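Accompanying notes for the structure given below.
Note that one protein chain of the assembly has been removed; the remaining protein chains are unaltered in position.
Let's look at subunit A:
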Amino acid sequence: MQGSSRIRKSKLDYIRRNPFLYLLLAPAVILTIIFKYVPMYGAIIAFKDFNPSKGIWGSEWVGLKHFVKFLTAPNFEVIFMNTLKLSFYGLLLGFPVPVLLALMLNQLRRAGVKKNIQLVLYAPNFISVVVIVGMLFIFFSPVGPINALITSITGAPVKFMSDPDYFRTVYILSGIWQGAGWASIIYVAALANVDPELHNAATLDGANLMQRIRHIDLPTIKPVMAIVFILGAGGIMAIGFEKAFLMQTALNLPASEIIPTYVYKVGLQSGNYAYSSAVGLFNSAINVILLILVNFIVKKLNEGEGLY
């Protein structure tokens, strides 16, 4: 007891001697409390029948009513599966591309060429999601350039942007188009740190290129891959609201309605705050469970190396 009070005393002492340091930290702490922790407290409206005039505290407690309502809603399964599929396929298809790009870039001997290729591959990362989706609507419209090509061969345009069957494909492939180059940076940098002597020695021992990639390059980037994968899987339910929302049309809703767009519509457009918060909370809970689960699996497969 005496020990802990002494520590507390020395801490207080430290604060008294260094008030300036705490002053510097204050803006970040205050804003974090207001815009992150107060909303976490506010999320309890998911368990209440929120009435703005009574406030969060005064509103009536209804327990899991809103959660049950969502889980038994006729469209629950569709929305839930849409969210899961979009993220899962996105991770599955999107994860290997940056690794592949980095391995290929690593084979380029001329630094100038490599740099210029990287310059081009990174560029789409700097285009806004509004412009990307705008470009998708133009390029894939029934009278757009892609369909001009398709029509000249098959005679009929493909309804890429309105047919639910194409929503996920267009969403995921355009995501790879935009993000894969940028995502390869971290692997490229890790590969640049490989000692060239390692490759020389392996070659002398008769290793061919594929063997060197498998036994030198891949093990080098494996820890980074594990972290990127876990973070990607942990973000599965946190899938980008922004792009899905922009790509949504009345016709592709059967595939494009995902939990975050549903939360937005029910909450902000229909003003059903409590129900919408419950749906959002359900989504976050699944997300945290997935993060823990995937981290556990990767740790098992990766000799104990996980995110935490």
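Basically, a contact is a pair of C-beta atoms (placed from the backbone, for glycine too) under 8 Å apart; a residue touches a chain by one contact, two chains touch by 3 or more; residues count from 1.
In the analysis below, contacts and distances are computed from a predicted model.
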Name of the absent chain as recorded in UniProt (options "NADH-quinone oxidoreductase subunit NuoD", "ABC transporter permease", "RNA polymerase sigma factor" or "Binding-protein-dependent transport systems inner membrane component"): "Binding-protein-dependent transport systems inner membrane component"
Chain not shown: contacting residue from A:Leu25, A:Val68, A:Met81 or A:Leu293: A:Leu25
Residue among A:Phe67, A:Phe95 or A:Tyr122 that touches the chain left out of view: A:Tyr122
From A:Ile15, A:Val68, A:Ala156 or A:Leu293, residue that would touch the chain that is not displayed: A:Ile15
Residue numbers in subunit A that touch the chain omitted from display: 10-11, 14-15, 18, 20-22, 24-25, 27-29, 31-32, 34-43, 45, 56, 101, 103-105, 107-109, 117, 119-124, 126-131, 133-135, 137-139, 143, 145, 148, 177, 181, 185-186, 189, 196, 199-200, 203, 208-210, 224, 241-242, 246, 260, 263-264, 267-268, 273, 276-277, 280-281, 284, 288, 291
